[in-house]
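Data first, discussion second: the structure below is written as structure tokens.
One chain of protein is taken out of this complex; the other chains stay put.
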Amino acid sequence: MKRLIPRVITSVVGIVLIVSAFVVRPGDDGGAAWPVQAFLYVDRNFSVWFGILAVFAFILGGASLLKNHVSKVLHRRRDWPYSVVTLVSFVGVLVIGLFKLGGPPGLQGEVTDPGAWLLVVFDGLYDPLGSALYALLAFFVASAAYRAFRLRSLESSILLVSAFVVLLGRTPLGTWLSDFLPRSLGFLRIDTFSVWIMSVPNVAGQRAILIGIAVGVVALTLRILAGRGDAEGGRS
Amino acid sequence: MSGKLHSLGQIDRRWLYLTLAATLSVTLMIGPLFPDVPSAFTRPVFDSIENLEPGTPVLVSLDYSPYSAPDIEPTAEAVTRHLLLRGARPVFVSLFFDGNNMYQRLRQQVIDRDFPQLEEGRDWAVLGYKAGGRMVINALNQDLSAMYTADLRGVPLDSLTALGGMRRLGDFPLIVAFSSGTPGLQEWILYGGDPTGTPVAGGCTAIGMPEYLAYFPGQLVGLLGGLKGASEYEAALAAGYPDRDFPRRAGRAMGPQTVAHVLILAFLVLGNLAYLRRPRREGRST
Partner (left out) sequence: MSTSLEIWVSAALTLMVMSFLWRDNPFYKFAEHLFVGVSAGYLMVMGFWSTLWPNAIVKLVPTAARVTDPTAALPDREPLILIPLFLGCLMLLRLWPRLSWLARWPTAFAVGTTLGYNLVRSVRSNFLEQIHATVAPGLWISSASGGVDWAATLNQLLLVVGTACALAYFTYTRSGRGFRGGVARSGLLVLMIAFGASFAYAVMSRITLLVGRLQFLLGDWLGLV
């Protein structure tokens, strides 16, 4: 039973939604037979319900975070003082946001209205921390360019040359370096060549990947809807 | 010479970090502004907005967070300016949970600064963020009111003149999505543009450009990729509206960007020279 019910839910919901994609929508003023109305209702409302479930997933994530860090603090595990930082900031932001502190009086208005404390949290804490963490990646990419991208084989050499031309082509230096070429050899200009790489081989590769993924999606969907997968993620 | 080149390969990574930070800082302080022209990917977006009738509602999705803002926010600013200049009415939504905050920043930097005479609800509308990613788009396909009953201020949809009678996604003549990942531009194409036939124009972070180009020109009107795309759009806007003096945020950041590209290329070359000149006994691994 523990496995059967989730599989039935997945299959029924999935198949109903696939069928609903083929139901012809009536016009603004046109009525429709009840089966059509039923499919349209499902198609419209399952999306809304999914959004509500997504918020419960956020709540589950927050609760899980709380549980883990409280346990870490209570048992004085390694680096537990940092868990206090996480807990205080998490609960603090929750209180500020859920009670809409600052901004319009009481619970009125938008939680991100000017004056709301959540806006200060966003600008003063969330934005700089997140932006700095992402900015770190620039240093790692630079390091990777220096230490990892090697002319080791034909494939890696082609990858490197492609990256080199595209990078150079997106700068004025690329234009300047190939300015000497006559008009008849314009296709050899670095900036033109870079656009060509993006428009032809890159698009060919990306399209193949998209088509491959689409085929994979079909196979995976049919497998799961037939009840032959463990998509609900549980092995208890 | 060979030994010197080889020793370059042993350099501490922190020297690379310092070189990158110092180079970018110096270039930022010098502040060079390189000329830019719209590419074949950028021009169609500009033209499609230029051809909009005044008063047309356009759905604008702000699907990015502050982390990726330097790469996509200048695009959102330039395109929003263009929409408002043309008299179009942007209707802002978001699939990212930070979208409402990104809207507040966009409002400060574009609407309040350059278009103080415009009025929220009449000249633009903000429906804001909803959780659910691609499912939000799917619900909007059927009915805007499935997800939204009011705008961010609590004004019911029926009272928003900026919506101009739009009831569902397919009623909009254009969707413009600014995307830094998933959910984003790809979802707007799969769940919004393709099923409804509404043209989708896109702005994305540079990292998404190679993938999204697969949808251009059939499923995407045009694509503004990263800071370069924004810089090209700013240049097109400056050429199209010479009497207005808008900030060139992306254009100014392209100076350090260009220098950084050259530096990374130098790293690639030096790293490979060191690799090719390594003593044979070290083998092929790095």
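Some points to look at:
Chains here go by letter, A and B, matching the order in which they are written, and residues are numbered from 1 within each.
Everything that follows uses one rule, which is that a residue touches a chain if its C-beta (ideal position, glycine included) is under 8 Å from a C-beta of that chain, and two chains touch if they have at least 3 such contacts.
Please read all numbers here as calculations on a predicted model, not as lab measurements.
By the touch rule given at the top, the unshown chain touches A, B in the complete complex. Within the full complex, the residue among B:Thr42, B:Thr80 or B:Gln257 touching the omitted chain is B:Gln257.
When the missing chain is restored to the complex, the residue among B:Pro32, B:Pro210 or B:Pro247 that touches it is B:Pro210.
Seen across the whole complex, the unshown chain contacts chain B at 14, 17, 20-21, 24-25, 28-29, 31, 67-71, 97-98, 100, 128-132, 134-135, 138, 147, 149-150, 154, 156, 189-191, 194-195, 205-211, 214-215, 218-219, 225-228, 253, 256-257, 260-261, 264.
FYI, only the chains that are shown with their structure count from here on.
By the touch criterion given at the top, residues 9, 11, 13, 16-17, 20-21, 34, 39-40, 65-70, 98, 100-101, 104, 128, 130-133, 135-136, 138-139, 142-143, 146-147, 152-154, 167, 209-211, 213-214, 228, 258, 260-265, 267-268, 270-272, 275-276, 284, 286 of chain B touch chain A in their complex.
Of all the residues in chain A, the ones that touch chain B in their complex are 25, 28, 40, 43-48, 50-52, 54-55, 58, 109-112, 114, 119, 122, 126-127, 130-131, 133-134, 138-139, 141-143, 145-152, 160, 163-164, 167-168, 170-173, 195, 198-199, 202-203, 206-207, 209-210.
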